[in-house]
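A single protein chain has been removed from this complex, and every other one stays in its place.
Labels A and B are assigned to the chains in the order they are written; within every chain, residues are numbered from 1.
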Amino acid sequence: MQQGKTRVLSLLAVLSIAASACGTSATPSPAAPSGATPTTVAPSAAPTTASAETYPRAETLYTAGKQWGAPSTWNPLDTNNYAMGVIGLQYETLFMYDPLKDVYTPWLATADSGWDAAKTTYTIKVRPGVKWSDGSALTAADVAFSIQVWKNPALASVLWTFVSDATATDDSTVVVKFSAPAYAEWAQFLYQNAIVPKAIFEAKNTADILKFTNENGVGTGPYLYKTHADDRMVWIKNDNWWAKTALNLDVKPKYIVDVVNSSNNVALGQLIQGGLDLNNNFLPGIASLVTGGYNITTYFAKPPYMLAGNTATLIPNTAKKPLDDPKFRLALATAINTADIVNKVYGGIVTASDPTGLLPIFSKYVDTAQRDALGFKFDTAKAKSILAAAGYKAGSDGFVTNKDGSAIKLTLEVPDGWSDWMAAENSIAASAKLAGINIDPQHPDFNTVIADRNRPDATSPAKFDLIINNDIQVGNTPWTWYDYVFRQPLPNGTNETRNFEGYSNADAWALTQQMDKTPVDDLATLKTIASKLQKIQLTDMPVIPLWYNGVWSQVNNSVWTNFPSDTGAQVLPATWNGYWNMGAVLMLTQIKAVPPAK
Amino acid sequence: MRKYFGRKLFTYTLTFFIAATIDWLIPRFMPGDPVAGLMARQGALSPEGAAALSKYYNELFGLNRPLWEQFFGFWTALIQGDLGRSVFGHGRPVAETIMSALPYTLALLIPAILLSWWAGNTFGAMAARRKWLDSAVLPVGYILTATPYMWLGLVLAFVLAFLLRIFPLSGGYGFNLEPSLTWAFFVDLVAHWILPFLSLFLVGFGGWAIGMRNMIIYELESDYSRYLEALGAPQSLVRKYAFRNAMLPQVTGLALQLGVIVAGSLVTEIVFSYPGIGLLLFNAIKSEDYFLLQGIFIFVIAGVLIANFLVDIAYVIVDPRTRVGMRGGTA
Partner (left out) sequence: MTGLANTEPKLESPVGAPAAVATVAASRKGRGEFLYFALRSKKFLFAMGILLVLIAIAVLGPMIDGTDPVATDLLPMQPPSTDPGYWLGTTSFGEDVFAQFANGLRATFFVGLLGGGLAALIGMAVGFTAGYRGGWTDEILNMLTNVVLVIPSLAVLIVISSYLKARGVLFEAVFIGATSWPWAARAIRAQTFSLRSRDFIDLAKLSGRKGWRIIVEEIAPNMSSYLFMTFILLFGGAILIAASLDFIGLGPTGGMSLGLMMFNAVTYGAALLLGYWWWFIPPGLGIMATVGALYVMNVGLDEIFNPKLRDI
């Protein structure tokens, strides 16, 4: 009897899963795109069909890495939260920017777009023949709206602090006027922000614009919303993508299934078994898989395997003794054995940072002679001599003390559970100890680290001594990095996203602003400014760049092949937000299906 | 009888109130600002953008209202089934998030609990005083019940899913499928369910089998069994009485065991990325999504209380003494 009951119960439970799982995808998927007619997204009330809809393996690309937690919004204006692919696969930008080649490719705009001679007005020419997925044409009105929408205070954009007007002058032209051209930021806007259909978004342009989730929206891109569940996001190919004829580009996978991140263990298992084609997580031990005959490859076949994606930087609290002393900061930088972190903690999948902190893609902005003269290098003896020369004497326990004789004990905080950083902080503490600097590695939980990191108000210093941060990602200009290091006035509280070290230098900030106001193609001027900024940075050491975290990307080549690599297609191999429109969409046009084994 | 259940109901309500209040305190009394944490996770926002966004989030989560108002609002909302909004889910309703995960956990827990209890007790009873079976069940039972859930789960996943590829490695259903009421989907669902179920089942099975075996031996050695034997009662009758008496503590044990099994399902779901409440909880802990945590705990508290209540009823049915006294030595 007992047995019978349990059977019924388990059956009920299973049925309820099926029912609820159906429930989550209750929004009917768009009618399968077929033929030349554009598919409509009018929701039909038809129930799910009787047969289980499968995505044939040979036509489906399985990805993972971007999505932490269930996909919850498809609103491309919610720039920090939109589901994997919303900008890039579904919505598109005016330009595509390739950081590896430093080239802007006209995308929804045409090559005729550009500045006037005085460089105060920017004219956007809208690409003809682009259609929204509901069949209507992309017009200049859509583009003008997509710029104007950023006036909405709910979107909290800085765009309209330097843009003064954006008007569609005819069906294919938008003229943008500037109050004070910020060239670097405008260039970022051109390749980062989505063009949205005015017809749909205008009605939503209220204080609640971020509450509009835009599930199954209307875009111009190569993919359409198919379905989603708490653990996945599914895209289906848009057969009417404009670039097919205009640029002769064709995305190969019919479906893209993005799997929400789970444990490293599961992700690695899926990758090895071929359940995932492309994974953009940090997977420790990947080096041994690349050489292990699993058909798994990375961008480089040799260390560091990955492209550099951001700079992990040690941030000293310059409001506190002895970290307010540039000499002490230089000594600390010199004391850290970054090679140990690179090799031991990361097993060689990262590289040590340039002392300037600029990513390799920005190497042309590095004043190498100056860097070689001023840049810090790991040298315990030298660190000791810098400390001695600056007046820090060793106490009885071997650690240097403050000039007033009080003990120095610096806490270094990284969030609990960030295991690679936790291992890195131990390494930092160990090598600093050799130079006589006492560092206490701690790992409180994430929110505590943030609470310690942020200045409570405009006048009070933050609590931390040392933290590690890597917020600045690959982009089109080194301005972002200098804005991050030198930003004035010091932001505080929840707005604190720059200048965590609390370093104030009016000259450096003036140079940073000047960089923003230099046209992005005026390389000579940019270089001159960058050189001056590097001099300040390398002398004053407001931050200590340590290593480059990678654009983590590992692929299994058994179903799809010809993924980006240094010897093949050289584009960014990542599905992260912002990367699709930095060239990763091209990856989808370049990969090839592996013919099934006979 | 009515008095007994009335008192139980009162106790349970009060317990729920206390537990839920403690639960409510979580997001409010954590050091650090959940909104600041959420924004920091989004990386390089511009400082101007961050200001507006933090205002938006504070209003969304109601964190800018006075505490007493938040507490009152919490209970009014709870009664209406509103558990607030998930910070990490960018304002997605917590109740909705939990409801989409709940079926998976129930499908895992209910069969695992009931089947392991039934199978464990059956095997344990058979093993008692049967040398050959005993010597087989006993060591296996001890090993199983002493195994950490996640370790067993990981080994099962490694052998059966990774090496032999008999079962899928993770997830609730195949990533190549869309949910539908079809046979293919059902089979896929079951295939994904088996390994996490097995991990929970095996550990539970070991515990119950050993417990039952020991209890039966007690009963078989007790005076009444000896007396029955002396009277010449058939073995099967003696064993039947022993089994019925040994059953009582196993029922109580079931109530107390619930917490462990729920905890077990937490780690098991993590191991298999099985999209139930446990995985949700784990992600909420990782992302410090206190509102989601709060909502999950409300569910768990309510679930365990309901299960306890059911066991209370079962106990009354199984044990005639409770019906008379409703008070006494048995726990």
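Keep in mind that, in the parts below, a residue touches a chain if its C-beta (ideal position, glycine included) is under 8 Å from a C-beta of that chain, and two chains touch if they have at least 3 such contacts.
What you see is a predicted model; the values in this text were computed from it and never measured.
Touching the chain that is not shown, out of B:Y104, B:W193 or B:W208: B:W208 (per the contact rule at the top).
Shown as candidates are B:S54, B:S86, B:N176 or B:N308; the residue that touches the absent chain is B:N308. Where subunit A meets the chain that is not shown, the touching residues are 263-265, 268-269, 272, 283-285, 288-289, 344-345, 347, 416-417, 419-420, 423, 426-427, 442-445, 447-448. Counting the whole complex, the residues of subunit B in touch with the unshown chain are 11, 14-16, 18-19, 22-23, 25-26, 29-32, 141-143, 145-151, 154-155, 158, 162, 206-212, 214-215, 217-218, 221-222, 249-250, 252-253, 255-260, 262-264, 266-267, 270, 281-282, 285-286, 293-294, 297, 300-301, 304-305, 308, 328-331.
As a convention for this text, only the chains that are shown with their structure count from here on.
Contacts from subunit A toward subunit B in the complex involve residues 2-3, 5-6, 9-10, 13-14, 16-25, 48-57, 60, 62, 68-70, 72-73, 78, 80-81, 153-158, 161, 210-211, 227, 229-232, 234, 257, 259, 262-263, 265-266, 269-270, 272-273, 275, 417, 445-448, 450-451, 453-454, 471-473, 480, 484, 487, 491, 493-498.
Partner subunit A is touched in their complex by these residues of subunit B: 30-37, 39-54, 56, 88-92, 97, 99-104, 106-107, 110-111, 114-115, 118, 154, 157, 161-162, 165, 169-173, 175-182, 184-186, 188-190, 193, 270-273, 275, 279, 283, 286-288.
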